[in-house]
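All protein chains but one are shown at their positions in the complex.
Letters are used for the chains, namely A and B, taken in the order the chains are written, and counting of residues starts over at 1 for each.
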Amino acid sequence: MTEVPALSVQGLSVGYTVKGVLQHVLKDVSFTIGRGEAFGLVGESGCGKSTAAYAVLRYLARNGSVEGGEIRIDGRDVYQLDAAALRALRREKVAVVYQDPGRALNPSIRIGDQLAEVFELLGVPAADRAQRSIGMLEKVRIKNAAVVARSYPHQLSGGMQQRVAIAMALASSPTLLILDEPTTGLDATVEAEVLDLIQALRREFDASILFISHNLAIVTRMCDRVGVLYSGRLVEEGPTRDLFAAPCHPYTTELLRCLPRPGMDKATAPLATIPGTLPEPGSVMQGCVFAARCRLADDRCRAEDPPPEGTAPRMVRCHHTDRLAELETEAEAPVHVRKAAGAAALELRKVAKTFGHGDQKVRALREVSLTLNKGETLGLVGESGSGKTTLARAMLGLIAPDAGGEVVLDGQVLHPDLKRRSLDQVKALQIVFQNPDSALNRSHSIARIIGRSMTRLLGLRGAARGEKVKSLLASVRLADRFLDAVPKQLSGGLKQRVAIARAFAGDPKVVICDEPTSALDVSVQAAILNLLVEMQAQQDVSYVFISHDLEVVRYVSDRIAVLYMGELLEVGPAAEVFAGPQHPYTRTLLAASSGEAPGITGAGGPQAQGCIFHALCPARIDGRCETERPAEKMVTPDHMIRCHLEAEALRA
Amino acid sequence: MTDIAAQSRASAPRGLARRLLTRPSFLIGSIVVLFWVVCALFWPVLVPYDPFYTDLMVPLKPPSATHWFGTDQLGRDVFSRVLAGARDILTVAPLATLLSTVVGTTLGLIMGYAGGLVDEVLSRIVDAVLALPVVIVALLALTSIGASMWTLLLVIGFSFSPIIARTVRASVLAERQLDYVAAARLRRENHLYTMFVEILPNVLGPVMVEMTIRLGYAIFTVATLSFIGFGIQPPSPDWGLSISTNYGLIGGGYWWTVLFDGLAIATLVVGVNLVADSIQGALND
Partner (left out) sequence: MLVFAGARLLPGDVGRAMLGPFADPAAVATLNHQLGTDRPLLVQYVDWIGDFVTGDLGQSYSYRAPVAQFLWPALLNSAKLALVAFCMVVPLGILGGVMGALYRDRAIDRILSVTGMVATVVPEFVSGLVLLLIFAVWLHWFPLSATAPADAGVLTQFYHLILPSIPLVLILFGYIARMTRTGMIEALDADYTRTAILKGLPRATVIRRHVLRNALLPTISVISTQTVYLIGGLVVIEILFRYQGIGSLIYTAANKKDFPILQAGIMSIGVLFTIMTILADLLYAALNPRIRFGGDG
């Protein structure tokens, strides 16, 4: 290859100085990105992927420093440039799209002016800048570009903000485009559109891409080649398809197996897990970085850092690539999943919730009726603003639903106010919150957090309480030594175990799991899902499992409910919801999660009249869907779809 | 990139003491404060002369070997009076701070936790008090009820409470959004338990910082009020009071009657604020 690569990183080591101690977060990382190539850098939190991206830009945090190696963009050594040359490089050769577009745009400058700044730097005459900016906005498929150009960032949705950021990045036609988790935090449908846009523009602008992500599926979709980072080390690299089809490193192999895949559910097999937890960034390790968690590790792995091996285009750092087959253990026997009994554990009858009043009225929930059977898991799927958390809170009694709605537990109508519910009713309904950092009181010890629930809900005290806390901790696989720890001494996965233990402290009948794994890394997620399945099998509880991750929902759920803007559009057995017949919205959602750009038309806010989804629906019946709210339609005895289309049309 | 920064936040609470001791500003500040605390407690054995003893034979003598800081109009030894002057201010100011912290924290907890009308009404009162300078509020109150150690303590204690209440309220509002508060509701904890056992420990950091800052202001305010005659009353050797009785003399060049008192006040407030800054810094590390 005589061609100068767009980016070449050789032996990059980066460290941060924390309290006077240098901690290495990237160790000897090398990769190159050819012209027009898209290279993905994947890894879990703390692996150093963002650090790598910002090291390339020579923009490290104040306490960060490059300890070794060389970075060349378009042949130029980034760290040898003087200030002016560095600015020129950033101006012309390299651009970035950031993770959080709402914060990456200046809140007090109009969109158009922020974009025009790029053209100003490129020497475009002042008179032409506004026009060029609007042209760029149109390129990123923003319809009323002139209006958007006059807006301030806070007036745009997250998806729009990210389009603006992409427009800003591409305005200078950079050689290298760095995408730092560009769709994290966006809804699935918006994410799919943004990715589709990036794909299209990438061809048009002929930019090389460095794509930073924790999401393996997205990287697979977007990148030609991929490198896997673990604890600051590039453990494996190769063409995306080859690498994910036949990973050579134990970490990649195990990581891929942790993900729930189509066709798997809790009754067939528990998810594979990787033992241990992610190392703290910057922790000092001898030998292979993955040795502590690797099932193939031996003394050599713990002593000797494996050198890069393999023939181009594959690279792997492992002493035991020949023994990968040993990881192929027999699938563990699935836990005995109890058959869901027919009786209803929890029933929602026309639960609605309106926030605010007067003109500011927001209908967060519209007369949702749902049944959760005993021993069953009901998956609750929806994007942000769908009302899934509101629904969870209304069930728990944390917020009172509008008059007319009822929550029924075991045949008894629950009082909307938590304080007026009986102790048994309060005990019966518990929750595992999304973010354990928020859910666990950071000043209380683990023993106290769980013990207090037992005292309040079961009336346990003293030794009896201590015993029960210990046995509960054991059942969530937490060692006794954590009893006196406070939450911040635990890793994310362990904290979530504590939260699960607390939810089970009062022997609940229904546990609501509100995105219980979305704050966790993939390698930790599987273990938590397995634990939840196991707890359900032992304790005979019903779950309402809220998630935006369709694969996860499919794995754990018996039935699935789909919410959109507060309206329940569909509820039915998991397999049927995934296979069809489906609501057009469900189909859109599924398409988005498998990478297709949804054929969504127009922009849709909440619709006052008719079907809630009509503005965006690809299968809209003009004249009917805008005006008439569809009735609940039972396509099979157990499968409801709220749509005007006929059952056959829903199947197509 | 932020992981490392986040990590440093995660050290154990007892690390706070260690982190404080490595800060030079904390060490300097606490030495100065300690010096004045020792003076306030043990001045009777430290002073070379009785600070109240008037010797009309030696009025307004400049600093010398016998009277290090000179003498005042009544021939009292300025050095002894400066040491003894720490007593009253270091009694009133810390007690007033303690009072305002207790009242303010309770108020802030109630405002932030209860929300709604309770918060609305209390916030109005708090804002109204804060709209006037503390010195003016204190002046008005002390004019009405008369100045004494106790009234001074009460007036400063209560006029500082609103600002502490507001800080605590802001922290409580943030805490109340967190799921552990919802979790407490889901096991039917009563409001008092949730406020004082669940939330309070998590807002103690800001309370501590606010308290040390308020201590600095309390000293500031006591000194100022004493200077304008509404604070500590004669014959106390208090610094502000001393300056108030003697500053008319500076035109005549009798600088020693006021300068040392002024420096005493300055070192004490600076010392307290160095400590406050260090605590704040150490908590944010």
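The rule is short, and it goes like this: a residue touches a chain if its C-beta (ideal position, glycine included) is under 8 Å from a C-beta of that chain, and two chains touch if they have at least 3 such contacts.
All values derive from a computational prediction rather than experimental measurement.
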item: Listed residues B:Thr106, B:Thr224 or B:Thr245, member touching the removed chain; value: B:Thr224
item: Candidate in contact with the missing chain, chosen from B:Val32, B:Val47 or B:Val126; value: B:Val126
item: Omitted-chain contact residue, chosen from B:Leu140, B:Leu154, B:Val197 or B:Leu283; value: B:Leu140
item: For chain A, the residues touching the chain missing from this view; value: 57, 59, 87-92, 94-96, 98, 100, 103-109, 117-118, 121, 152, 154-155, 165, 168
item: Residue ranges of chain B at the interface with the undisplayed chain; value: 119-120, 123-128, 130-136, 139-140, 143, 166-167, 170, 173-174, 177, 216, 220, 223-224, 227-230, 240, 243, 247, 250-251, 253, 255, 258-259, 262, 265-266, 269-270, 272-274, 277
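One rule holds in what follows: only the chains that are shown with their structure count from here on.
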item: Chain A and chain B: spacing of chain centres that average the CA atoms, whole Å; value: 48
item: Touching residues on chain A, where the partner in the complex is chain B; value: 16, 18-19, 23, 25, 45-46, 50-51, 54, 60-61, 63-64, 280-282, 393, 396, 398, 418-419, 423, 426, 429-431, 433-435, 438-444, 452-453, 456-457, 488-489, 502, 506
item: Chain B residues within the chain A interface of the complex; value: 1-5, 7-8, 10, 12, 178-180, 182-183, 185-189, 198, 201-202
